[in-house]
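Note that one protein chain of the assembly has been removed; the remaining protein chains are unaltered in position.
By written order: A, B and C. Residues from 1 in each chain.
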Amino acid sequence: MTSFPTAPALSRRTLLRGGLAGAGLLSLAACRSAADTAAGQATGDAAGPRRGGVLTVGTGVDFTPALLFAQSANTLVQRLVFNTLTRYDDKLQPQPELATSWQVAADGASVTLKLREDVTFHSGRRFTADDVVFAVKNLQNPARSAQLRSTATAVTDFRKNGDFELTLVLAHPVSNLFDLFEFMIVPDSETVEEAFAGTKLIGTGPYTFTERKPGSSITFARNEKYWNPGRPYLDGVEIRVVPQAESLLSSLKTGQTHLSYSIRGKDIATLRSDPQFRITPYDTGSGAYYIGANLTAEHVSDKRVRQAIAWAVDRERLVEQALGGYGTVSATPWPKSSPAYSAEAAGHYRHDPERARQLLKDAGLTGISLPFAHSNDPGNTAVAQILQYDLKQVGIETVLQPTDSPTMQKQLIAQSMPALWTLSHGFAQLHPATLAVSAYPFNEAKNSSRFSSPAYTDIVQRAWQRPDSDSPEAKALYGRITDVLLDEQFVIDLAIAGLTEVAVGKARGATLNKFGYLNLDDAYLTA
Amino acid sequence: MTASTPPPSATTATAATTAAATPAAAAAAAAGHPGAGAPPRTVLKVTDLTVGFDGTTAVDGVGFELAAGDTLGLVGESGSGKSTTALALLRMLPAGGRITGGSVELDGQDLAALPEPALRALRGRRIAMVFQDPMSSLNPVLTVGRQLDEALRAHGAHPDRRERAARAVELLDLVGIPDAAGRLRDHPHRFSGGQRQRIMIALALANDAEVLVADEPTTALDPTVQRQILDLLTRINRRTGTALVVISHDLGVIARTCRRLLVMRHGKVVESGTTAELLGAPQHPYTRQLLAAVPRLETPSGAAANSVPGPEPLLTVTGLRKTYGSRRRAVTALDGVDLELHPGETLGLVGESGSGKSTLARALVQVHAPSGGAIRFRGEEFGRGGERTARREVQLVFQDPYSSLNPRMTAGQIVAEPLIAHGLGDRAARAKRVAELLEQVGLDPASADRHPRAFSGGQRQRIGIARALAPEPSVLICDEPVSALDVSVQAQVLDLLARLQRDLGLAILFIAHDLAVVRQVSHRIAVLHGGRIVETGPADRVVTAPEHPYTAELLAAVPRLDPAPVPALTSRSTV
Amino acid sequence: MTALAAPARALPARARNRYLAGLLTGRGLTGLALVGTVALAGLLAPLLTGQDPDAQGPLALAGPSAAHPFGTDDLGRDLFSRVLHGITTDLALILSAVPVGALAGCSLALLAAGHRWADTAVQRVFDLVLAFPGLILALAVTAVLGPGRWPVFIVIALAEIPLFGRQLRSGILVQREREYALAARVGGASQRRVLLRHVLPNAVDPLIVQAAVALSVGVFIEGAMSFLGLGVRPPEPTLGSILSQSVGYLATRPTFAAAPLAATTALVLGFTLIAEALNRGIRR
Partner (left out) sequence: MRTFLLKRLPSALLVLLLASFLVFLILRLIPGDPATSLAGPDAGPAAVSAIRAQLGLDRPLFGQYLHWLGQLLTGDLGPSYAIGGQVADLITDGLGATAQLTAAALLLVVLIALPLGVLGATARRRPVGAAVRAFTTAVLAVPPFVTGVLLVLLFAVTLGLLPAGGHESLLDAPDLALQYLLLPAVCLALPSAAVLARYLTDGIERALAEDYVRTATAVGVSRRRIVWRHALPNALPSAVTVLGLQIGHLVAGAVLVERIFAWPGLGQLVEQGVLRRDYPVVQDLLLLIVAVYVTVQLLTDLVYAWLDPRIRWE
């Protein structure tokens, strides 16, 4: 299927000839058309998975090699070249990948993994337990800036039992151990520095890295010796970087790209009625919009002001106008799939300006003005303007501060944010403890809001340092975390909008893991 | 009117060509109308030609006939409509101009009524034109060969490029450009002014036009070059039988070239006739006035009547040198000039373009620092105190009354500038002085608040003089002060200068290329050539008995108002 | 001696004020009318529309209607009001930044006229400013100063400096060699006086034209900076910010872009027409 069902190639050429008369263009027209080369050359039956073809994935942000081992804006590469030890299913239950089975000790102080024995790296070297040791140590290196470093550093010792069996000894039980296994790609120890520099990516994954043109594209070819027999189906994958949102949309519409996770909500809304596209929401990614408050700043140090803000925002309109309807109104960070999710908590704050005004009045604060930072891209600017307007309605004037992301990041890390800011955060789709120990906005030890409370620290540590994550006790702890968050409102959650997959009809079988790693093991292109 | 002095020892090419041409002219004159002996055919007949410019009439009912091989002169001062007439002949009026009546018949075809494409086919092929300013009339970025090529291919006579190139060489040869073949690839700026005018003529001749209209063909040129160009036109007229229409403000130019004359004023023909008749017995008062205003070389100096020069020199120049450019490629403009200027004296400095006269003037008013030698004012050397008094007491009058006045200032402001610069008087005193100065130069003090463009050329030159007089100088350097003016205006300005010298006892360095003018106003004349003074002496002596061959050459080139060498009518030969 | 142009010169009254004469042609008047209409609409914005340009509502991306003559934007704000207020912001920015840039450029050019070394130095400064891609400059200035009107102002002014400076410098070089300048020097005027009183007034003509061109360049720079998220601080409307906002909806809501585009086009067209008219007036 091409993207121009009504325009056969011949008529297109005729059109080109007629429309763009000119000697130079005529010779162009006689050649191939670049407008439809992305259509795969695959052959075969349309009914089932089919071998062959090159899948083109469009993204708005280029891959940053230095963030290979961290959660970043582009996580499409990791799972194409590398594998993880396990992967979650829809119910957050780990499933085997490089690890075939695992045994957590009863006290939760160690875990024993059995590994696949038939895996080789793209370099031809065999995968063994040493590579897992290396992967964990790699994440413990602060320069790798891995978000789950806290969990990785909980591993204090490695006990090998042959080449394919290994026990990780933990300093204390951690409830999000399998988040680490989902997160941690296993790199080739010999070329890790080259991988970090983006020149050579050697893993055990389904695709081998062929070429990277920074700012433009990254291409991969099928790993013929992949341990999963018959996979992958595709001959290759191209990740195409299209920074301009409108252009990315156009490239999907013209069939130049088959698949993208970077389409803005409001653009997706325009594609909804088009049968040519399949739209699949995931609750992964950095998808929760929030307002952060710097608790050392004037006015917002008062909890009532923060709660007033939570009441003031019309979350429904935010989702509708800024996100094109692709998002869920929520006062808590948790998506529905999270064990910490509770409908009641999610609906705790509604749009109630009257209540907001009352709270401000109680606090003795009327007519306050606050600086309000936001990222200067169009999407976040729209979000910020909506929030500004809503806050104004309850009597909080804000001065918007469009900030570019490196500046914002520096301020976040240095804890020097202005009184208010809006951003989005991830990590709520995993085990709830990961959010509180690994996601910076919620980190109990050090966060941008400069919030700290012994009670919060206590609950978070208890929720984290336990071997189980699904038990009623654990869930009770999550509920208490939610209560603290709802009460303190140092992070005012607004809406959850994960990644949304937009794919042309012929591109099938692509999935994301919980960290947004693109998995194309089972992906194929129909004829 | 006395007979002209015969050309001195003929060393130049000019003299040679004249000599070569003369027998032919004589022969033609003797034969009357060579050919069939029938009266020559009329090629151009202009009837009642009227040209309007945005509502005003610039040419009003001009009519004449031109026979094949004939020569006709159109003479008149600025604004007389002579150039407009010339342009109207080819219907090439500038924007806003339009032929509003009459006809221009070329061999019976009315050019005024012809559609543009048909007219284009005639331009250059049957009627051609040479313009006044060869500097701007040649395309600066195209080679001379290209421009000739364009002219040749415009009428498709020579389809082959090589053929055209050969013809271009032939044409350059004809107009006397040495090494014609080698110079086809040069751009216009590589040629001298006279050579450019020759190239213009070659362009006009490219397609063997029957009528050649030359609009002020020599105005921008030095006298010796002027004479060469006029000789060339005469020679072409004689050799190819091309009929000539020459437009000029200079009676001398026309008298030398044309058999018949038309005198124009305010767009109308006031008098016409053969050159001999007109010069010998002018009928119309305007013609008489015009003739009277022309300075004659024969007129003795009138300077002695104005003032008697003082004994002590006011300004002394010794061994003045000036070089331009880098040390390696230095161009010497002044090469050891010695001069003395006495109080109340007018020293005429004669020289052609490139002789260094403007450089000298600028050195004297301290715009350029000399490279060597010394200038003393009242005995004090420049650089040792002399320059300070000189800065106020030596003033300059410029050649071009258009460009030397700041268009953004009023006449009053312009005249007041030196007063302000030298800190003379307060505002009220200055206003009074400006009025005084304007009156002194013969302008209405009430016109002080008008901008230069509201004045005529002569009036502007008066403003320039008033400005120079403002700081009460004792020396006035006049750099070609009248060469851009009409003869009648020229006479008035010269009178003004004479009067000022009489009244104020000014010393004047009068720089000019026109020997007749210089003789008239100067006590002494110095001749500048190649950056050196080649001859100095009392004005009358230098003109009547030149000691240096170059002075003699200059004298020979001065056009005379005696109609003696006017060529006879020639018929067109086949080319 | 040019007899040729004499008839044309016989009309001194008409040429008295060449700028005025240029402006009073059909072209000039059209330009003035265009700029005037747009500017007036901007100035009278509070009278023409009762809507707060920043007031949001649930009705987003609506087409033109009685309540919203130009429709609404993606946040439900009235586009008519936003465009009108945007015009004021743009004009205020451009009409202040361009003169400042022009003044700075001209001062540098005058400075350059003083000495040979000053000339070299100033020329290199112009080169440097011209060589830096404008948008990089914008990124840097905004990053240092933070968002708002100032960076836009500075970037526009900076961009104009070499344009005006180079033009004035070459004008001065030409005019300085004219005889009237020489005459002023001979008359005893100091170098400074010759430059300021004589040369400068005659060298500014091309700058008038440059100014009109510069104004349209200003509209452009403002728009480009908004597009890159470096423009005037939101939610303050500017033509550029509305346009860049509308880009995402060109396919689905073309009316969104129409109004700001029309205002920008009218301004640029008006300024260019005025520039052309002045140009012809000067050349006449």
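Definition applied: contacts are C-beta pairs under 8 Å (C-beta built on N, C-alpha and C of every residue); 3 or more make two chains touch, one makes a residue touch a chain.
Please read these numbers as outputs of a predicted model, since none were measured by experiment.
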{"item": "Partners of the unshown chain among those that are drawn", "value": "A, B, C"}
{"item": "Residue among A:Gly162, A:Pro214, A:Gly230 or A:Gly347 touching the omitted chain", "value": "A:Pro214"}
{"item": "Options C:Gln51, C:Asn202, C:Ser216 or C:Thr238, residue touching the unrepresented chain", "value": "C:Ser216"}
{"item": "Residue among A:Asp130, A:Glu316, A:Asp404 or A:Asp522 that touches the chain left out of view", "value": "A:Asp404"}
{"item": "Missing-partner contacts on subunit C, residue numbers", "value": "120, 124, 127-128, 130-136, 139-140, 143-144, 216, 220, 223-224, 227-228, 240, 243-244, 247, 250-251, 257, 261, 264-265, 267-269, 272, 279, 283"}
{"item": "Sites on subunit B contacted by the missing partner chain, in the whole complex", "value": "90, 92, 120-125, 128-129, 131, 133, 136-142, 147, 150-151, 154-155, 187, 189, 200, 203-204, 206-207"}
{"item": "Positions on subunit A where the hidden chain makes contact", "value": "3-4, 7, 12, 15-16, 19-20, 25, 28, 31-37, 62-67, 70-72, 142-145, 147, 149, 197-199, 212-217, 240-244, 246-247, 250-251, 253-254, 256, 404-410, 412-414, 438-440, 443, 446"}
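Criterion: only the chains that are shown with their structure count from here on.
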{"item": "Gap in Å, rounded to a whole number, between the CA centres of subunit C and subunit B", "value": "47"}
{"item": "Centroid distance [mean C-alpha coordinates] between subunit B and subunit A, Å", "value": "87"}
{"item": "Contact footprint of subunit C on subunit A as seen in their complex", "value": "245-246, 264, 266-267, 270, 317, 320-322, 376-378, 381-382, 384-386, 388-389, 399-404, 407"}
{"item": "For the subunit C and subunit B complex, residues of the former touching the latter", "value": "1-12, 15, 178-190, 193, 197-198, 201-202"}
{"item": "Footprint of subunit A on subunit C - complex, ascending", "value": "54-56, 58, 60, 74-76, 143, 146-147, 229-230, 233-235, 244-245, 247-248, 250-252"}
